[in-house]
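With one protein chain removed, the remaining protein chains of the complex are shown where they sit.
Letters are used for the chains, namely A and B, taken in the order the chains are written, and counting of residues starts over at 1 for each.
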Amino acid sequence: MRIHVTINRERKAFDVDPGDKLLDVLRREGYMGVKKGCGTGDCGACAVLFNGRAMNSCLIFAAKADGAEIVTVEGLANGERLHPVQEAFLRSGAVQCGYCTPGMVISTVDLLSRNPDPTEDEIREGLSGNLCRCTGYVKQLDAVKAAARLMKGGDADV
Amino acid sequence: MANLEKYIRPTSLEEAWQALREAGASARPIGGGVDLALFVPREVTTLVDVSALSSECSVRTDGGLDIGAGVTLTELAEYDGAANYLGGILVEVLRKVASPLLRNLATVGGTLASAHPWSDVIPMFIALGAEIELYEGETCATALEDLVADRAAAAGALISRVRLPAPAGRAGAAFEKFIRTGFDVGMLNCACYVAFEDGRCSTVRVALGGTPDMAKRVGDVEALLDGQPLDERTINEAAKRASETVPARDDQRASGEYRRILAAAGVRRCLTRIAAENGGGA
Partner (left out) sequence: MSEYAREDFAVVGKSERKVDGRALVTGKPAFVADLDLPNTLHVKILGSPHAHARILSIDTRDAEGMPGVACVLTHQNTPPTRHTTAGQGYPEPSPYDTRMFEDRVRFVGDRVAAVAAETEALAEEAIAAIRVEYEELPAVLSIDEALAEGAPRIHPEEDSTGIYDPSRNIVADVDIDVGDVEAGFAASDEIVEFTCETQYAQHTPIETHVVLSYLDNDERLVLRSSTQVPFHVRRIVAGTLGIPMQRIRVIKPRIGGGFGTKQEVLIEDLAGLVTLRTGRPALLSLTRKEEFAASRTRHPMRIRVKLGATKDGMLQAIEMEAISNTGGYGSHGLTVLANTGSKTLPLYNKAPNAHFYGQAVYTNLPVGGAYRGYGATQGYFPLETAMDELADRLGMDPIDLRSKNHIRVGEGSPIFEKLGEGREGVSQTIKSCELPRCIEVGAERIGWAEKRGQKRRDGEWVRGVGMSIMMQGSGIPLIDMGAATIKMNEDGSFNLLIGATDLGTGSDTILAQIAAEVLGVPLERMLVTSSDTDFTPFDVGAYASSTTYVSGMAVQRAAEKVRDQIRAVAAPLLEAETESLELREEAVFAPDGKTASLARVCERAMYETNQFQIAATASCVPTESPPPFLANFAEVAVSTETGLVKVLHYVAAVDCGVAINPQLAEGQMEGALVNGIGYALSEEMLISSRGRVRNPSLFSYKIPGMLDVPKLDVILVESYEPTGPMGAKSVGEIGINGPIPTIANAIHDAIGVRMTHTPFTPERVLKALMEKTESND
């Protein structure tokens, strides 16, 4: 079946089988920034924005994506300019192996778009579905706080 | 290996229902698809996506809450009618369910249909006295606890709506979930609802889930509290009774013995909070 989706603001059409998952279709179509960590919705590495909400793409049937707007990590930067969340992650040392990073960044973008000034507890809850084994989450917490400051037009390092 | 051949997106309940009826056992309704994405039974060749149907919430004139089956868990948590219902208990519980990523995708209807024994939503809805509307060409209603107790009875029917009753004049609800890490299903969960009349418990619903079995009301505990004040003595008795009667057993998350301890702790904490928030019901 043919699905029509908008990915990173570009209109696309793909042929998919009814059983295909969005994660596999995205990677098949070249969106390698979307990572597979478990395939069962437990790690969050595959998170994308689906109609504006962060979701595990490994759990979304591709057929369900017909007509949807999807944003992957590849769609966040504006040419040379990194998205403030990406910039904050780099600055805070929150990227080690980088495999969980796209999913973390997507969840952060979703969180901050709804809650521009989250408390630390709200950040932890917002990113609770993204597992990381390298960083211990400490600098990722810092990164989200820094991103919030950047997005409010301030300085990342306060 | 999934044998899916068709994925259809009907635009009405009737259309969805017809599609399911025609295909029989080879079709399944799909909400967010959180569970079907992990496993589709071999005989299922058609998925009927109902997530766009019944996707509204509303507050009834009597103050009760209607929740469409297609509403996602996040949407329910963000609905201001939910924030105002019984002190925001729905929002408090939903924040403990899975992760935001999963809540953004999972629907209320799908959650009830999957009926995982560790579900937090189900014991909460049971304690609140939820009624489930099913669509089988026409609408009929059933209590949630009956639905989850006997899944076969409702096989083939489409869950279309959850109806929560109007909260009583003086009432409170509370929820406890015992976890290992923050993003986890519970070793046990506990949902309590108490309505008061003249300073005494007039309606009591206590549901324990993840025991590790499907959430069930603990009739003995409820009977103990019926007509009683909610104070330290009755709360302790209720907690003790809960640990004695909860049908707990071992699984990989916890032993039955430990779950009995958690049942007592859960009931005690829930009831203590309800008592405190309602001035003991006086």
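Following the convention adopted for this analysis, a residue touches a chain if its C-beta (ideal position, glycine included) is under 8 Å from a C-beta of that chain, and two chains touch if they have at least 3 such contacts.
Remember, predicted model here, so these are calculated numbers, not experimental data.
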Identified contact with the non-displayed chain, of B:19, B:50 or B:254: B:254
Residues in chain A touching the chain absent from view: 30-40, 42-43, 45, 72-74, 76-77, 82, 86, 89-91, 93, 95-102, 105, 123-125, 127-141
Hidden partner chain, residues of chain B it touches: 1, 178, 180-185, 187, 252-255, 258, 261-262, 265
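FYI, only the chains that are shown with their structure count from here on.
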Touching residues on chain B, where the partner in the complex is chain A: 2-7, 9, 30, 32-34, 36-38, 40, 47, 49, 51, 74, 95, 98-102, 104-105, 182-183
In the complex, chain A residues that touch chain B: 1, 17-19, 21, 40-41, 44, 47, 50, 53-56, 58-61, 63-64, 66, 107, 110-111, 124-126, 128-131
